[in-house]
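What follows is a set of notes on a single structure, which appears directly below.
Removed: one protein chain of the complex. Kept in place: all other protein chains.
Right after this comes chain A.
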C-alpha cells in the first residue's frame, strides 16, 4: 500500500515538473532576452510639456492621428469623431492650424459614428505625404485622399484592390495597432485573410502602390508563437507598426510578445531582437474560446497579460521607443482591477536594441496610443481615462526628452 502511494506521489511530482517546465519552455523558446547598452548610464531623460488652446467642444485626445513636418514646423493631424473633422495642430507654434470638416458631401464620408465605437463608420487611420495628399482610411473600406482645401484627390476601394490583385483576403489598418505608413514610396497595410488556418505561414504586410493599385506582399507574417497557439491570444493578436521608421529598415512587433523584429529589404532578412522588460510577462498565455463561453474570459486574459505596443524610431536622437502595459491580477479582494489599472512602461533602446532606459510612468496619467515623435522629443497625452485633471480647454502633451550626457 505504501509503495503504491509513493508511486502515485512520484508520478504526481513528475507531472507537475513536466507541466512547469512546459510552461517555461514557451518563454525560453520564443522570447529573446534583452541586453543592456554599455553606455546606458550616459543617457538622461527630461520631461517637458506643451499646451495648445482649444474650444470646449473640441476633443482633448486623439487616438487616430499622424505626425507631419514641413518647413521646420511639426504638425499633428488628428481625427475628431465628435466634430467629424481632421484637426491640424501646429506643434511648433502651439496653435490650431486648421480644421478639415469631413461632413462635406463631395468627400464621400457618410454617417460617421460620432462615438467612434463603430469602426466601419469611422476614420480608422491617417497617413500623409504632404498637405496636398492626406490619406484617410474610411472604415477599412476605402482610402480617401484629400488636401487641406477639402478637395478629394483620389478614392481607392480596398475591396477593389484585393480583387485586382487576386488577394484571398482584405487590407486593413488601425491607427492604434497596424498603422499604415509609407515605406519606400509605397503604403504599407495589414493583409488579413478570409480563411486562416494557422498552419501555413502567409504574408501579413502588403505594400500598395497608390498610383497603379498594385500590391506587393512582403515576406512578413505573424510570429512562430502565434502560429503555435493557433492565434488564440484573445484581444492581443495584432501586429503593431509605426510611421516612425528608420530609413532602410522596417521595424514591427506584436501585441502578444516582447520581441522586436526588423525586416531588411536589401537581403530580405528578418532579425529579431530581445526587448524584455524587467517585470511582468513577456509572452501572452494562450486562451481558448468555445462558443457560449463568457466573453469576460477574454477581458480577464487581457488584464492578466502584458501588452506590447508599437516600436518607434526617433531619427533625431537615434533611439527606439516602445511602450507596454504590464500584466496585473484582476481580482483585488472583493473588487476587480481593469485594463486601466495596468502600469504603463516605456523602454528606450539604442540602434542595436540594447536597453538604455526602462521607465515606469505614473499611474492613471497617460493614455496609451497617443504617442508620436518630433524633433522636440517623444510626445504623449496626459489624458488617461482615470486622470481627473484633464483640461478641456487645452490640448496637452508631455514631451519625454532623451539625451546623451556629453560630460560622461
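Structural remarks
Note that contacts are C-beta pairs under 8 Å (C-beta built on N, C-alpha and C of every residue); 3 or more make two chains touch, one makes a residue touch a chain; residues count from 1.
Definition applied: contacts and distances are computed from a predicted model.
For the chain that is left out, the UniProt protein name among "Sulfate/thiosulfate import ATP-binding protein CysA", "DNA ligase (ATP)", "Lipoprotein" or "Putative DNA modification/repair radical SAM protein" is "Lipoprotein". Screening A:150, A:210, A:270 or A:299 against the full complex identifies A:299 as the residue touching the chain left out. Checked against the full complex, the one of A:115, A:266 or A:352 touching the unshown chain is A:115.
Contact residues of chain A toward the unshown chain are 114-115, 117-119, 295-296, 298-299, 334-338, 340, 385-386.
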